[in-house]
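Scroll down for the structure; my scribbles are underneath it.
Of the protein chains in this complex, all but one are displayed in their positions.
In order of appearance the chains are A and B, and numbering begins at 1 in each one.
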Amino acid sequence: MAHAVRLTVNGTTHAHEVEPRLLLVHFLRDVLGLTGTHVGCDTSQCGACTVLVDGAAVKSCTSFAVQADGADIRTIEGLATGEALHPIQQAFWEKHGLQCGFCTPGMVMTLVQVLERNPDPTEAEVRSGIAGNLCRCTGYENIVEAARHAAAAMRAARA
Amino acid sequence: MAGPTPFRGRPLRRFEDERLLRGEGSFVDDMRLPGMLHAAVLRSPHAHALVRSVDASRARAMPGVAAVLTGEDTAGVLPNIAAVRREGMGETPIPEHPVLAHERVCYVGQPVAIAVAEDRYAARDALDLIDVDYEPLEPVMDPRAAARPDAPVLHPGSSSNVVMRTAAGAGDVDAAFAAADHVVRASFEVPRLAAVPMECRATLAEYDAGSDSLTVWTSTQVPHRVKTYLASLLPKAPGHIRVIAPDVGGGFGRKIEVWPEEVAVAYLAQQLGRPVKWAEDRSENIVTGQGRGYTADVEAAVASDGRVLGMRFRMLADMGAYFLTSTGGPPGNAVQRVAGPYAIPAMDVECLGVVTNRVPTGPYRGAGGPEAAVLIERTMDMIAAEIGMDPVELRRRNFIPADAFPYTTATGLTYDSGDFARALDRVLELAGYAEVRKQQRTARAGGPLIGIGVATIVKASGGKANVRNGEARVEIDAAGHVVIYTDVSPHGQGIETSFAQIAADLIGVPPAQVSVRHGDTDMLATGGGTTSSRGLAVGGSAAYLALEQARERLARAAAGLLGCAPADVSLADGSATSGSSSVSFGDVTAAAHREDGALVFSASYTLPANPFAFAAHAAVVEVDRDTGDVALVRFAAVHDIGRVINPMIVRGQVHGGITQGIGQALSEAMVYDAAGQPLTGSLMTYGIPTAQTMPRFLLDQLESPSPTNPLGIKGIGELPTVAAPVAVANAVMDALRGTTTRHIDMPLLPEKVWRALGEMA
Partner (left out) sequence: MIPAAFDYVAPSTVREALAVLRSSAGDARLLAGGQSLIPMMRMRLVNPGLVVDLSRVADLAYVREHDGGIAIGAMTTYRTIETSLLVRERFPLLTEVASQVADLQVRNRGTIGGALAHADPSADLPALMVAADARILTRGGGRGRSIPATRFFVDAFTTALRETEIITRIVVPAPPARTGGSYQKLANRASHFAIVGVAALVTLDAAGVCSRVRIGVTGAGPAASRAQAAESYLAGRAPTEAALEAAAARAGDGIDFTDDLHGSAAYREHLTQRLAFRALSAAVERAG
């Protein structure tokens, strides 16, 4: 019953035989050992498992690995460029956008998409952009701050 | 000459963050050991039932399954988890939690069996092959009914469902009521809440037979407590037990526990000789990780000028079916904290702990505080309404004055310092109290109803008994790297950064050169972990004492190098200075090392008395007349938390604490049906706040340093969660002041508010 999947994760191609029921998040965590992507719920609510599949933010707990055959996946581990953090990671650090850090990878990956689609979001737009990501520590305010700070930094870098 | 700018008070970026931001954190479920097995737990689907039989033979025969442990296997082998004895647990036997249910299950979610297999998928599959024959029994669900003397008793052999009685009080309460101009009475229900740390519980255990040592990585706030319990619960106690809390994804009190699953996983690792990992699902986490759950009747005797002369509180705490280690804690806090910030001369407070067919409760952020705050702060608003006084004015008239500290309340708490009126004034300014009142008078008919509510609360930090003992050890190497070992076991509180700031101020080490190590029982002999907002007040103070010793030693070494007296040495910003000459911090540590061989400084600290922090919150809401929906339009908060080490971290704690409080006010509650089935057992039905529903917060703080500890700390972890829920509730009830409804229990869901709206006066 195993199915062959071949996909690219953070630029590296992987080929594996998987059970069809293997969730993408478990493929990333248990098969590839990329444990930065977390699991925070079992009803697709929390967004801790968010990764980019072919550029689209998806909840990797709500996707089977077989569906991702041929896909290009980006996880939190693939976001920084060597020493240099991605501007969103950097902004989370500066604005104290994380406490326990458990929701953080999913939050950051979702925001990558939010800022890609809207380089200058309002506070309300950021808040609705991360409506599918739960954080129990921060009360969201610093995450929103971080997102807007990162957006400004990214705009400045492009200018 | 001005001294160097202290690191205390600076918003230093956290040292913990980079790893976490890169996805390189190490939470328990991220760990993998060679040969590791995975566990899954079969839980009771019934609130109350006899277990006639458990047949695991099909599961055991499943390929990939290494073992299935049932209550039959553990009965007589693994003892029950003993409750921590607390005041108020009298002669009545306290029902203790079995590791796995045997013969009887007493709540939905109670562990019945545990399957261990080669991977998590197989472990989960095995659960479907365990056949359990239950005979359902009538559950005891309503605490009020269960507390009556003639109620059916939940635990056979017990004489009553009331297993605990805590009380507090002083003064002549009867006289107060006899002298009262007004008597205000109200009844409350504070529902059970799920703590919902984003990381669910998880445990990994490895046993090495050669060295007879057991290592347990578990998502806990109290590694030392877990170690102590494992040593006494495991039938063949390993020679060496080490419990490690690696990265922990939030706790909020529900990881201050020794869970049956932790014991079972450790036992299985020992039995099977292979590492065993268990990571629970969110639905398991919600049905097992709960706090609060109170009902109460409150009476207040009030003079016509608004002074509260006396109060009576009769509370019932729904303890659940058994007592886990921390179940008995919150009621004792609640009975004392109902005094609030007020000088109420006579109080009579009692709380009965009642068993029901629900999961055991335990501390959830605030641990007795938020429940007490609801009772006193809602009652204050009802008193204000009854006598026609502004609730702010009523509070001012009853505050303990700023010059009365230390002040002992009628419930026996001694407050160290504070200036309540000042904090309240400031929060009113932030929230625009006067403008909102004006807006209310001129609001257009048919528009949303506007309400403003305040809450003023006091919260102790540091906990009780041995939780107030802290331990720390400081090691400094020749090159000047400082390692601080602490018994605090953080999960987001930024201890690694604030302790480094404390060290920088005391011994002059650059903060980046300090590592703070925690959450490992091999580091220190004892430890209270992270509970009761004790992190800085207790753990920080212990580190402070160890660092003071280090300072004394380094000053001596520096004096030798600089040719001056130790008293003339100043250690700051990476160097030791005397007059115009200075040497680097590294030179000093190298010199001290040459002399001593090793630089190790240990200290223990006992917090002599609890510091009390103060919060004043104000919420502004709009209530939709059509739907009853509540929109939070503004939220202001002022905290007096004593000295602040890192203001950025403090603000973060405040944001998160308020948000959890708003969740309690507007959406969160564990709802059970009459058969004892949880109806809110997943995040689909149990609603925690999202970014979209939260406002931006308006904050300020006061600093009344606490005289109780060397850092002047008061503690911030729980404070905002205590005040926020009732501030919101008071605001909503203020918006509904034109109705005949005096009170609605939280959560203030639209339908409840709509019903109240229907009762327009």
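Points to keep in mind about this one:
Here, a residue touches a chain if its C-beta (ideal position, glycine included) is under 8 Å from a C-beta of that chain, and two chains touch if they have at least 3 such contacts.
Quick caveat: nothing in here was measured; it's all calculated off a predicted structure.
In the complete complex, the hidden chain is touched by one of B:M62, B:A343, B:V671 or B:L698, namely B:V671. Shown as candidates are B:D629, B:D700 or B:D745; the residue that touches the absent chain is B:D629. On the side of chain A, touch with the chain left out of the figure occurs at residues 1, 3, 19-21, 23, 42-45, 47, 50, 56-59, 61-64, 66-67, 69, 110, 113-114, 129-133.
With the whole complex as reference, residues 120-121, 124-125, 128, 281, 283, 626-627, 629, 666-667, 671, 679-680, 683-687, 690, 693, 749-751, 754-755 of chain B touch the missing chain.
Here, only the chains that are shown with their structure count from here on.
The residues of chain B lying in touch with chain A in their complex are 11, 13-14, 16-18, 20-27, 29-30, 32, 119-121, 196-200, 247-250, 252, 279, 281-283, 491-494, 648-649, 651-660, 682-684, 688-692, 694, 696-697. For chain A in complex with chain B, the touching residues are 19, 21-22, 26, 29-30, 33-43, 45-46, 48, 75-77, 79-80, 85, 89, 92-94, 96, 98-105, 108, 123, 126-128, 130-131, 133-144.
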